[in-house]
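For this depiction, one protein chain was excluded, whereas all remaining protein chains were kept in their positions.
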Amino acid sequence: MNNELILIVCMLVMLVCGVTAAMSRSMIKSAINLAAVSVALSVLMFVIGATWSAVFELSVCSGLVTVIFISAVSLTESKLDSTTQRALHHSRFAMLPLILILAGVGIIAAIVLNGFDVVSTADITQTEKPFREVFWNLRQADILGQIIVILVGTFAVVILFKERGKKI
Amino acid sequence: MSPFTIVALTAALLLIFSGLYLLLKTHNMLRIIIAIEIVMKAITLLLVFAGLMNGKMALTQAFIITVILVEVVVAVVAAGVAINLYRHNGDMEISRLNKLNG
Amino acid sequence: MLDLIASFISSGLGVNLLYTMIVIPSVLALLVLLMPKAKVSFRNLLFLLALLLNAALSLGLLKLDDMKLYLPWAGGEMGINFALRVYNFSQQIIVIAAFVALLVGLFALSYLRKKSYSSAFLFYYLITVALVNGSLLANNLVVMLFFWEALLAVLFGMLILENRNDTRAAVKALVLNGIADLLLMLGIIITCSLAGTPLMSEMRPIPLEGVAVLGFICMMLGALGKAGAMPFHSWIPDAAKDAPLPFMAIMPGALEKLLGTYLMVRTCFDFYQLAPGSSMSTLIMVIGAVTLVLGGAMALIQKEMKKLLSFHAISQVGYIVLAVGTALPVGYVGALFHMVNNALFKSSLFLSAGAIESRTGTTDLREISGLGRFMPLTAISTILCALSIAGMPPFNGFFSKELIFDAALETGMVFYIAALVGAFMTAASFLKLCHAAFFGPVKLPEGINREELKDAPGAMLLPMLALAGTCLLFGVYNKLPLSYIQALFGSFTAGSDFSGWPHSMTLVLISLAVLLVAVLNHLIGYHVTGQGVKAVDHIHYAPGLRTLYDAAEKHYFDPYRIFMAVVRLYSWICLAIDRGISWIYDVLFVNIVGFVSSVLHVFNNGSTRLYMAWAFSGVIFLILLSMLLR
Partner (left out) sequence: MPDQFSMLVYSFLGLPLAALVLFNLFGKRVMTKFYMPVGMGICLVQMLSAIVSLVLLSQYNKDAITFSQFWNYQLYEGASYFSPDTFSFLSLLCIGLVGLVTFLVAYPVLPDRRFQFCNVTLVLLLGMNGIALVYDLFSLYVFMEVTALSAFVLIALYRDAKGLEGSFKYLMMSAIASAFILTGLALIFLNTGSLQYDVVQAYLANWQNGPNPVLTQIGFIMLMSGFSIKAGVAPFHGWLPDAYQSAPAPVSIILGGIVTKMAGVYAIIRLVGEWLPGSSVVNVAFMFLGLLSIVLGAMSAIGSTDFKRVLAFSSISQIGYIVLGISSGSPLGFVGAVFHFFNHSVFKSTLFVNSAAVEMQTKTTLIDKLGGLHKQMPVTGTSNILAFLSTAGIPPLAGFWSKLLIIIAVWQAHGGVVAGVALFASIFTAVYFLMVQRKVFFGPCREEWKDVQEAKFSIRLASVLLSCITVGVGCVFPWILRFLGAQGWI
């Protein structure tokens, strides 16, 4: 059960980094914590054998999204998050860990006390098709959707990030 | 009842909760995007958990990849809108978004 | 000759004659209305032609046997079919109505020569004739009601012709008749449901018990309203002030009385069993007696010819109602005979007033005097009719009144005395009228030249004289109308003959004594005041009576006035309630909605956090609901 331990650790890292990202006063720290969540998640995926999604998670989420954030923060840096704002932010989220700990204990207690269990619905007799075939042949509608999503993203960048004053 | 199940469900729920809490409490538009990202991470975790439970890991991976793509584009659009709003308002304060009423 | 025409028409048209009677006047009425202004003489010809045709067709109708016509109309279980029926009762009334309408129509053409509304009046006139024919021919109570109500509309139209700015009299007529018609409608509903059929010919007399009493009262009140008896009378004197005199002559003078009496007799005789001496009978007789006495009393003091005549129009209805109320054979016969007579002399008298008005411009007895010298034929006609209405033998009024006296005496002394009092007042007031208008020193209103004053033109005189002559004829040869009338009641009146000289000499002598008293009274009054017009002032200004009369002149006793006061109170209450309700709608409701709306606006103020809170509360609501409902 070494595997399971690693998974649990990954998830705990995700949780801690996520809460830190939420509570952090500095936007950059938030972004970096978010990237750490992504990294932990991709490690988790890697351990359970979901290689493709792990790679995507690592490259896109912890890479691209962080880049987007940091550039957005730098674009809007000047008056952002003054000291008072940060103090305010801190006071708003001071209670969050406490709430989370209480909620976590409550949830775990509820699960354990009720004997709640998640039944595996896996069909052992059926071997699953390889990811390549599933992705390219079975999820063709999704792929079409992805292409269109990328198209929207392109148009959004063109429309929203274009310099003011220029007309297209 | 494996500890993995307990931790996975609890971690996902707590992450979603803290993401929504941030969404509800923050005054900063970029933090809203961070909150959305946190929630999405939790959901990805849930998806992985679901794939583990029903043994359809390949399908789950396809889902996860699509979700990641969508999530990134949402983040891009949100950042674009937020930056434009910053240009209008001069800060990222969300309570400035009150021009629409009537 | 007439017989020949009649049989020719009836053989040619047969049962089609029934609706022809309604269609022809209506179509010609439209033609008259649409005739261009320039073709006045052609229009008048057309009008006369219509009336002549109507009279000829009515004669043809006389030749038909009991005939029924069904045209499917608004169907249904109760079968509101367009059912017409002609039988001896309606035949006779239609003939009388047609001939009176012909004569008055002739007069109207001459009277209306210079009036601007003549086309409209003639149109209404012909429509009235058609509707009267329709209501008399209808064999279905609902169809009759249809014509009846349409007549009300036409009445309203005719009343506002002369004076469009002041419609008070017309509205009064509309309201009073409308109430009466509403009651009639109720009565018809009750009658139809009790009888199980709306067809009059299928109905058997219903005993007066329980609901039937209500139905009977409603039907009678409807009929009384049309006839203009108390308490639906008060519009007639008001209308007399402004309405054209041919209208007064034809509507309140003749046709409405015919219709009202027709329905009264049918209600008492055909639809319900009105027993002599029963409480309903007494009630109707009381109504009749009160109408008779009060109408006469008011007529007595009038010094304006039109008003005087209109009060007499009310008073004479009282006689008819009284007679019908006795529910005796002699009463019914007397009522119908008096109805015919009343139509003749009352229209003739109104026409005389019209003739005088068209020559002198007024009918106020205080302004005119001694006209007999200039208008001898008018005077003769008026005097003949006055004698007839006063009940002077051998005129028709005498014979019909004797029958009514007979019936009244048989029922109760009180009613007989009331009838005698009425007779006295009638005689006295007409003595005053004739004396004041035609005798005594010549007195003319300003602007009328003595030399230029002539008798009325032939077209006016002819109807007046024809009607007066008929009065005399029906008196001298009363077997002619009475035999027809008696035939209506079949076995009910079998064994007695009402024609000829009244059988009780005592009653005749008492009536003559009353007339004599009236003459004496007039002579005393004339002697005291020296003026014919003031001959009854000693009664008018007698102590005690004077205050009553003053109050009556000020309309204090007008049922319409009392009714309107009640209506006003009611409408005030309704208004208050309505205000309250609309306050709930306009103020309370709007304020609540506005308040809720503004509260919702506070919750939709653009704050994203609030929106998210909404959404999360929705999720919590869903979770709780799913937990609760499991």
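Structural remarks
For reference, chains read A, B and C in written order, and residue numbers begin at 1 within each chain.
The rule we apply is simple: contacts are C-beta pairs under 8 Å (C-beta built on N, C-alpha and C of every residue); 3 or more make two chains touch, one makes a residue touch a chain.
Predicted model only: the values in this text are computed from it and were never measured.
Note that the absent chain touches A, B, C when the full complex is taken as a whole. What subunit C contributes to its contact with the hidden chain is residues 593-594, 596-598, 600-601, 604, 606, 608, 610-612, 614-615, 617-619, 621-623, 625-626, 629-630. With the whole complex as reference, residues 116, 118-119, 121-123, 129, 134, 137-142, 144-146, 148-149, 151-153, 155-156, 158-160, 164, 167-168 of subunit A touch the missing chain.
Seen from subunit B, the chain kept out of the figure touches residues 16, 19-20, 23, 29, 32, 36, 39-40, 43, 46-47, 49-51, 53-56, 59-60, 63, 66-67, 70, 73-74, 77-78, 80-82, 84-85, 88-89, 97, 99-100, 102.
Here is the rule we use: only the chains that are shown with their structure count from here on.
Taken as a contact graph, the chains are arranged in an open line, each linked only to its neighbours along the path. Between subunit A and subunit C, the centres computed from C-alpha atoms are 97 Å apart. Per-chain CA centroids place subunit B at a distance of 91 Å from subunit C. Rounded to whole angstrom, the centroid-to-centroid distance between subunit A and subunit B, based on C-alpha atoms, equals 7 Å. Multi-chain contact residues of subunit B (touching two or more other chains) are absent.
Contacts from subunit C toward subunit B in the complex involve residues 601, 604-609, 612-613, 616. Residue ranges of subunit B in contact with subunit A, taken from their complex: 1-11, 13-15, 17-19, 21-22, 25-28, 30-31, 33-35, 37-38, 41-42, 44-45, 48, 51-66, 68-73, 75-77, 79-84, 86-87, 90-92. Taken together, the subunit A residues at the contact with subunit B in this complex read 4, 7-8, 11-12, 14-15, 18-19, 21-22, 27, 30-31, 34, 37-38, 41, 44-45, 48-50, 52-53, 56-57, 60-61, 64-65, 68-69, 72-73, 75-76, 79-81, 85, 88-89, 92-93, 96, 99-100, 103-104, 107-108, 111-112, 115-124, 128-131, 133-135, 138-139, 142, 145-146, 149-150, 152-153, 156-157, 159-161, 164.
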